[in-house]
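With one protein chain held back, the other chains of the complex are shown just where they sit.
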Amino acid sequence: MNKLQEVYRSIVRRDPLSTEKGKAELVFLNVWLHIHPVKVKQENFKVRHTFYLGFISFYLFLILVGTGVALMFYYRPYPAQAYQDMKDLQFVVFLGSFLRNVHRWAAHGMVVCVVLHLCRVFYTGSYKKPRQFNWVVGVILMLLTLGLSFTGYLLPWDQLAFWAITVGTNIGGYAPLVGAKIKEILLGGHNVAEGALIRFYVLHVVVLPSLVVLFTMVHFWRIRKDGGLSRPVWKLEGEAAGQNAPMSQPLVQIGGAAAPPAPLRKGTVAAASKDKTYGLMEVVTGKPLFETIGPEESDDEVFSFPYAFYRETIAFLVTLISVMAVSLIWNAPLEELANPAKTPNPAKAPWYFLGLQELVSHSAFLGGVLAPTLMVGALLAIPYFDKNPSRRLASRKRAIWVFTAFMVVNFVLIVVGTYFRGPGWALTPPWVHVTGHE
Amino acid sequence: MNRRAFFSWSVAGLAAIWAAVGVSLGAAARFLMPSVFYEPPQTFKIGNPGDFSFGAPTLLPDEKIFVFRDQEKGFAVASAVCTHLGCTVQWFSSDDRFHCPCHGSIFGTNGEVAHGPAPRGLEWFEVTQARDGQLNVDKTRIVPASYRLMVKV
Partner (left out) sequence: MKNRTPQFFFALSLLVLALLIGAIWQASSPSWKTYQSQFYRLAAQQEPTAAAKDAVLRSRVSIRQVLLPGLQRVDRCTTCHLGVDDPTMAKAAQPFTYHRNVGPHPVSKFGCTICHGGQGLAVDKTNAHGRVEFWSQPLLTKDYLRASCGRCHKEGDVPGVPELAEGRRLFETHGCRGCHKLNGVGGSIGPDLSEEGANHRQPEWLKRHFLEPNALSPSSPMPNFHFTDEQARVLTFYMLSLTSEQMGAYYSSVRLIPSPEFGRKLFTERNCIACHSVGGTGGRTNSPDLAGVTKRHSIGWLDEQLVNPEMISPGSSMPAYEMNSNERKALIEFLNIATVDDARQILMGRPKGLTVEAALIEAGKQNFSRFGCVGCHGLQVQGGLPNPNSQGGEVPSLLHVADDYTKPEVAAIIRNGKMPPLADAKGPAPPLYMQAWRQMLTDEEVSRIVEYLWSLQPKKDTAW
C-alpha cells in the first residue's frame, strides 16, 4: 500500500483539494490546466455574459480533430478512391457514418459559433484596449476556420463538393494581380482535379490545423495577459466606467499588514495578506505593463477549481451532446460522384460563401474583391478606429447599429443564396423543389 | 446542498464520464478493425470435382494451392506457398516431391519437409463440397495432412 501511495505521491504532488493551497496548485502545477488563473471572477463566467461561445468554438475544434483523425484511417485523398471511401465510411465502417456526421455538423457549428463569438465580443465591447490585438488574432482564427471548412468541403469528391469548390475558387480568382496565381497554387493547376484534392487535403489536415493551434495558443495567452476574461457590462458599475483591465495579482509587499488595504494610489505597493502565498518571478527595473494597479480581490472571486472547471466541463458536455444528437438524427449529405462534365444547375458555393456568390452574381468585382476585402479590413480595423472608451451599449449606439446592420445584411444574403436561388441563379421560392434530374 | 450531497453528485458525474471514456476507447478499437478486406477472398470455389485429374496434383497459381485427387480417398488441398520465405513450390512427378525454386526446400506428398531450410511442412486447407456441387476451399481452416473429402461425382 505504501508503495502505491509513493507512486501516487510522485505523480500528484499537490496538497489535497479540500485546502485552498491544493486548489491553487491543481491549476498552476498542472501542464494542461495552468492557462487558467488560480482564481476567477464569478460574474465573468455567467452564461449571459459570454454564452461560452469561445469555449464552445474551441471544444468543437477538439471534436473535429478527434473525429478527423479517426476518418483519416479510412479516407484516401485521390479522385479514384475518395468517393468510394466515403461510401465505405457510410456503409461498412463501424461508427463510420456517425463519425462523419459528427465531423460535418461540428464543422458547420464551429463556423456559426466563431461568428457568434465575434458578435458577442463586439457587443460587449471586449475588444477595446488592452484587448485590441486579441481581437485581431480572433479574426485571423475566424479566417482559418473558414479555410478549414472550405478545404474540408472538397474531400468527399461528390458533385456538391466539386462544384462548390469550383465556384469558390473562381470567386477567389477575381482578386486583382494575385487572384489567378493564388488560384493556381490552391488547385495545383487550372481546374479542380486530383492536384486540388491532395493540396486541399494537406491544407485541411496539417497546415491549417497547426496554424489554428498556434494562433489559439496566442489567443488564450493574451486573455491571461490582458487581465482575464472581460468584465460583464453590469459589473462595470462597481468599478470606474471604462475601467481597463488590471493584472489579476496585486504586487508583493515585503513585510505584512493584516487589514485589507484601501484603494491605492499610483506607485504604491499593495499590502500583503498573511494567509496568502505569493510567487515572485524576477526583480527588474522598469515600469509595470499596466498603469493602474488593481485593488485587492473583487467581491466575486472564486477558485477556478471547482467553479470554472465545472462550468467549462458542462459547456463541453452540452456541445458534445448537441453534436452527437444531431449526428444521430441527420446524415451529412453525399451526392453522386464528382463529374467535371456535368454542372448541376444551380452550382452553389458552401453556405458561408453564398453571400459573396450572391454579390458576385451582380458584379464579379464587388463580390469577389471589394466586399471580402472591405469586410476583413473593417473587422481588423475596429479596435484601432474605435475611440469610444465606453463598453456600455447605451453609449455605443452608432457602432452597435452599424455592426448589427452588417451582420443582418450578411445573413440575408446567405439566406437568399441558400433558399431563394434556383436554376440559372433565378429567384425561385424555396418551396419549388428543383432537382438536377428527373 | 450540503457538502456530502455535492460530493456524491460530482463523483457520480465523474464516474459517468470515465465510463464514457472507457466505452469510447472500446469503440475506437472496434472502429480500427476493418469490416471488409480489399484482398482476394479466403474462401472460394475452385470448380467441379470433374474438372480435376487424378494422380499429379493440379496447381491453381492465382490461389496458390495444389488440388490432389485420389481415386480411393478423395480430394485434398495443399498450400503452394513455401514455408521458408514464401515462393511458390512446384510439383515434380519424377520424384513425387514439391520443390521450391528459391532455396531448395523439398516437401513430400504429405507436405512434410524432406530437405532444405523450410521450418514447417506445407499447410493443408479444408475443402468441402458446396450446395451447387462445386469444391469450396477455406484457407482460414487448416486441417491435418490426412484430411480427405470424398465426393459423389
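Every chain is named by a letter (A and B) in the order it is written, and numbering of its residues begins at 1.
Please note the rule applied: a residue touches a chain if its C-beta (ideal position, glycine included) is under 8 Å from a C-beta of that chain, and two chains touch if they have at least 3 such contacts.
Bear in mind that the values here come from a model prediction, so they are computed numbers and not experimental data.
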| item | value |
| --- | --- |
| Selected residue (touches chain absent from view) among A:Y75, A:F98 or A:W157 | A:F98 |
| Options A:D88, A:D226 or A:E358, residue touching the unrepresented chain | A:D88 |
| Touching the absent chain when the full complex is considered, from A:F55, A:Y123 or A:Y307 | A:Y307 |
| Omitted-chain contact residue, chosen from A:V12, A:V178, A:I321 or A:A378 | A:I321 |
| Touching residues (missing chain, whole complex) on chain A | 84, 87-88, 90-92, 94-98, 158-159, 302, 306-307, 310-311, 313-314, 317-318, 320-321, 324-325, 327-328, 334-336, 435, 437-438 |
| Contact footprint on chain B, counting only the chain that is left out | 1, 5-6, 9-10, 12-14, 16-17, 19-20, 23-24, 27, 35-36, 38-41, 44-45, 130-132, 134 |
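Just so it is clear, only the chains that are shown with their structure count from here on.
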| item | value |
| --- | --- |
| Chain A and chain B, separation of their C-alpha mean positions in angstrom | 52 |
| For the chain B and chain A complex, residues of the former touching the latter | 10, 27-28, 30-33, 35-36 |
| Complex contacts: residues of chain A adjacent to chain B | 70, 73, 88, 92-96, 99, 306, 310 |
